[in-house]
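Here's the structure, in structure tokens; my notes come after.
Note that one protein chain is taken out, while the other chains of the complex remain in position.
== chain A ==
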């Protein structure tokens, strides 16, 4: 629930000026002489976790204990097998086999391995799939199948030394909304091959920064920018960074990995919006 902090604080500033933004953006296109902040929309595109996190030793022991407790309080076995399973079916056999296994271990209660594995034994399951994927083993940060129990965020790399990594972003044009701008920029920068669902119409947070002086001299009109982050989820497809936009790479990163790639100021603004899970 980290996002809530930013939502309430950022939105109170962001959305109060949301209606003003449209008129402001319109004025900016006509009166270029006044120095002001450029309004930028960024796509906070994430892939939700695909797997549940691994159980802690305490949780594992707790569930083992509870399985045993439920078993002890359950109805007698003969009543349940006769009713719930067809005679001679595979499911009846596996149920009875499990029960015999438990009976065998009853003398040696310290082990309890039958209860530990009770949640894992799925009839007809071909094999136990590992938590680690091919992408994890190779260290491929561009894959969507890495770190399957964590939320991943899309960062794009620009061809420059400082602040190379950032979320897909771009200026708000004419009278389009923040969300429309973020979606348009995402398609321009990563191609049309990705299906994306916008979680909400309101930004999750904001980040302000000043342009370098040389840049202002060359491009008068704005002396800084205010970036609004629009939360989105990727549904399918993959990002293909557009070289014409000056992008040289992309990565799907966890919260901790994002910290390593971006500047300290950027991290300070972005950190409360990212999920720890």
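Everything that follows uses one rule, which is that a contact is a pair of C-beta atoms (placed from the backbone, for glycine too) under 8 Å apart; a residue touches a chain by one contact, two chains touch by 3 or more; residues count from 1.
Basically, contacts and distances are computed from a predicted model.
*Asks:* Which of the following is the UniProt-recorded protein name of the chain this complex doesn't show: "DNA-directed RNA polymerase III subunit RPC6", "Signal recognition particle subunit SRP14", "Response regulatory domain-containing protein" or "Ribosomal protein L5 domain-containing protein"?
*Replies:* The record names the chain that does not appear here as "Ribosomal protein L5 domain-containing protein".
*Asks:* Which one touches the absent chain: A:69, A:174 or A:248?
*Replies:* Checking the options A:69, A:174 or A:248, the one contacting the hidden chain is A:69.
*Asks:* Touching the hidden chain in the complete assembly: which of A:60, A:193, A:208 or A:256 does that?
*Replies:* A:60
*Asks:* Hey, which of A:41, A:144 or A:204 is the one touching the hidden chain?
*Replies:* Among A:41, A:144 or A:204, only A:204 touches the chain that is not shown.
*Asks:* Counting contacts across the full complex, list the positions on chain A that touch the omitted chain.
*Replies:* The list for chain A reads 1, 3-4, 7-8, 11-12, 15-16, 18, 48-55, 57-70, 72-73, 75, 83-86, 89, 91, 109-112, 116-120, 122, 125, 128-131, 148, 151, 199-200, 202, 204, 231, 233, 275, 277.
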